[in-house]
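Here the complex is missing a single protein chain, while all its other protein chains stay put.
As written, the chain order gives the labels A and B, with residue 1 at the start of each chain.
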Amino acid sequence: MTTAETVVPPVVRRPERTSRRSRMATASAPVALTLGLVGLWWATALVLDSSVFPDPATAVQRLLVNLEGARFLRSVTGTIARLAISYSLVVIVGAAVGFALGLSRFWSDAVSPLLYAIYSIPKVVLFPLFLLFLGLGATSQIAFAFFSGVLPMILMMTNAAAAAPRLPLKLAASLRMTRAAVIRKIVVPNALPAFTSALRLTFGLTFLGLLIVEMFSGVSGLGYELLRNIPLARMGDIIGEVILVVVMALVPVTALRALEGRIHRRYSAGGAK
Amino acid sequence: MSILTSARPYRIPGYLRPRPATVLGLAPPAWAAVLGLAAMAAVELASRTGVVSKFDLVPPSRMAARAAGLLTDTGFLTGQLVPSIGLIAATFAIAGGLGVAAAYLLWRSEWCRKATLPLLGVYYAVPVFAVYPILVVLFGVGTAPILVVSVAFAVVVVITNSLTGFDSVPATVTKLARARRLTARQYLTKVLLPAAVPDVVAGLRLGLVYSTIGVLATEFILSTKGLGHFIADAYHTFRVDDMYAGILLICVVALILNVTVAAMLGRIDWRRR
Partner (left out) sequence: MRGRVVSRLVDVHDATKKFGQVTALGPISLTIGEGEFVSIVGPSGCGKSTLLEIIGGLQHTSSGSVQVRGEELTGPRDETAIVFQDSATLPWRTVLDNVAFALEARKVPRDARRRIAEERLATVGLQDFADHYPAQLSGGMRQRVAIARALTTDPDLILADEPFGALDEQTRLLMSYELLRVVERLACGVLFITHSIQEAVLLSDRVIVMSARPGRILDDIAIPLPHPRDPDVLGQPAATEAANRIWGLIRREAQLAMGAAS
């Protein structure tokens, strides 16, 4: 037996004690960490030269100043508009195609390997193709952002539609339910939790795709603004914009997570406790 | 009481019947191959007959030829291919090591887990590449910023999967370990890591995919060398042949990397035996 090393850590997965104390701890811990990180940032900025590494207050201030400028504001609204369009298309087209594909076990088995192969290619290197065929404007950017998000959506929805549990299907068959009724009453509700997860995951991917191509070839948009400031070495502006990007991402994603949680509780067999 | 022949029309619903083994005589894998080849043939035809302009689309045969040509060009090999692969490998190694270690830390400390998990959950919703400009201003265009951004992009998927793996040790096994009075180190090496291997392997495979995407995307946006930069440069200088050849090479490299790493990791993954 070795010396000072402790015995095996206590079994980690204790049953959830929903005492007020532990619930407060669960909610406050990430907040505490975030505040700690911001504090660390501030301290570092104070130590380093503030023009090279600005503190949070300066960054926010630069952001607010920029938002008053017409060009920057146009960039921001442009990005938001393009994101909204591409994400809507991802959800509508991706979910429809994926779900329809998943209903046929044969064709989903046949087409899935191709989709996975395309999915594993680093998609960003395909962007020049979009530029070649769709030109330099918003169309190619929206198309690429759509492409980034739609593939995982299709794959996830195909799995969701194919994963209808067998016993309810047998029950439906014994009741002589039509195919349409089975899809409506069993397959769709069963796929809803996976759909909400896919909504959350593909949002991040779509936004990421859009930002990357704006950085590469935009003449307007947040990605363009970010890249534009590099040669100008305007760190305050850059960090301010990054803060804006983070907020733009977190707001919808937090909402989508809440939706996901609600639907999972109601719809999955682990269900409403 | 009649003896039936199997030709009787049974009204068993379609959604209950097993999927057909073949459609038009082909099984799903054969269909995947057929569809893939048909797509390539369509592209070849479209570009050769001029349906799509020669400046936009290159026949796959010529893509392959140019790619082979690039592979014999030492300038290309040392200037673009090897640096990129090296960066991907370095990113993968660092992200993998850091990820597993961080997951162990989160598993040990309940507070760390509570503080970090919500942040990890939304991590991929935020476009991580937005910080690339910050790093470029601080460190210039070079290897370091690319490495940092790519590692940051890839590490979280490794952490979340590894954490799942650590959590998957059955409670009864943990109790056995405590009854046998294993030290923390013995528990780590003899119980925790082996149990976590399948999920860690899954996380590492995803980590490789994300490393590849991260390196290529950052090279693509802004760099002076590497495969990503090669494609961006080819696009900007209208060298369409080179561009397509580069894309083809990236697909091949990504495929080879994935298959090799999957095979190496598959040897220790006990769930797949």
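Everything that follows uses one rule, which is that a contact is a pair of C-beta atoms (placed from the backbone, for glycine too) under 8 Å apart; a residue touches a chain by one contact, two chains touch by 3 or more.
The model shown is predicted, which means the values in this text are computed figures rather than measured ones.
Checked against the full complex, the one of A:Ala181, A:Val219, A:Leu232 or A:Ala258 touching the unshown chain is A:Ala181. When the omitted chain is restored, the residue from A:Ala32, A:Leu126, A:Ala173 or A:Leu250 that touches it is A:Ala173. Looking at chain A, the residues touching the absent chain are 167-168, 170-177, 181, 185-186, 189, 192, 266-273.
Considering the complete assembly, chain B touches the hidden chain via residues 1-4, 6, 8-12, 16.
By our rule, only the chains that are shown with their structure count from here on.
Inter-chain spacing, taken between the CA centroids of chain A and chain B, is 17 Å. Note for the complex: chain A touches chain B at residues 1-2, 5-9, 11-13, 25-26, 29-30, 32-34, 52-53, 104-107, 109-114, 117, 120-129, 131-133, 169-170, 172-173, 176-177, 179, 182, 200-201, 203-205, 207-208, 211-212, 215-216, 226-227, 229-230, 233, 235, 238-239, 241-242, 245-246, 249-250, 253-254, 257. On chain B, the positions that touch chain A within their shared complex are 12-16, 19-20, 23, 28-29, 31-32, 35-36, 56-57, 107-108, 110-111, 114-119, 121-122, 124-134, 136-138, 167, 171, 174-175, 177-178, 181-185, 187, 209, 212-213, 216-217, 220-222, 227-228, 231-232, 234-235, 240, 243, 246-247, 250-251, 254-255, 258.
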